[in-house]
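Down below is the structure, laid out as structure tokens.
The other protein chains are all here in position, but one chain of the complex has been omitted.
Up next is chain A:
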Amino acid sequence: MALDKIGIAKRIAQEVQDGMYINLGIGIPTLVANYIPEELNVVLQSENGLLGIGRFPTEEEVDADLINAGKQTITMRDGSVLFDSSESFGMIRGGHVDLTILGAMEVSENGDIANWKIPGKMVKGMGGAMDLVASAKNIIVAMQHTSRSGDSKLLKECSLPITGINCVRKIVTNLAVLEVQEEGGFLLLERAPGVTVDEIKEATAGKLIVNGDVPEMKIN
């Protein structure tokens, strides 16, 4: 069965390692924070100027001067630090953030990502996405494998305006875990429970590489 959003978040949480500094995008990536094992010490970065995002506040703790990049009220963990936007993107551009998890509308087989604009329809702006994808050492994309109308979102080339080129390493969808290869193509690493390789092939418009038996994801 294909994964739901929580399943995708749980699978991505398995990629997190002890000691990482991590930037989480809006949507499914934000959910990942809920499934990072407690024994791992990680620090979440919010590009509006905070290292050390904590849980959501109680009613009494709500502070309008403390929000995340999705404009949600948050709290700070012990050891947090606040800074301005220039410093924040300095640490992103400078390669100091270990892992970036973000959503996408399309990914191409050479690792290009499109997630900021639908011409004539959506005019919102790129926010920090272009800075993040241009500099991050390790980018994992969380997305649905196909659009609502059934079109593949894993393509040979992106059809939408791109956010960054050659930057995505790993993709976790409702159907599969895939790794973008240096020479191009999506290497199939894992299948969602009960999903067949043929189903994944059917849903992937870009070049899918299948090497031998592909294991099922293990999701708790």
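Here is the rule we go by: a contact is a pair of C-beta atoms (placed from the backbone, for glycine too) under 8 Å apart; a residue touches a chain by one contact, two chains touch by 3 or more; residues count from 1.
Note that in this section contacts and distances are computed from a predicted model.
Trainee: What protein name does the UniProt record of the undisplayed chain give, "Rod shape-determining protein MreD", "ABC transporter permease", "Peptidoglycan-associated lipoprotein" or "CoA transferase subunit A"?
Mentor: Matching "Rod shape-determining protein MreD", "ABC transporter permease", "Peptidoglycan-associated lipoprotein" or "CoA transferase subunit A" to the record, the invisible chain is "CoA transferase subunit A".
Trainee: Who touches the missing chain here, A:88, A:144 or A:204?
Mentor: A:88
Trainee: Determine which one of A:48, A:138 or A:181 touches the chain that has been left out.
Mentor: A:48
Trainee: Could you tell me which of A:100, A:144, A:163 or A:204 touches the chain that is not displayed?
Mentor: Of the candidates A:100, A:144, A:163 or A:204, A:163 is in touch with the missing chain.
Trainee: Which one touches the absent chain: A:18, A:59 or A:198?
Mentor: A:59
Trainee: Could I get the residues of chain A that touch the absent chain, sorted low to high?
Mentor: 46-50, 55-59, 62-74, 82-86, 88-90, 92-93, 112, 123-131, 134-135, 161-166
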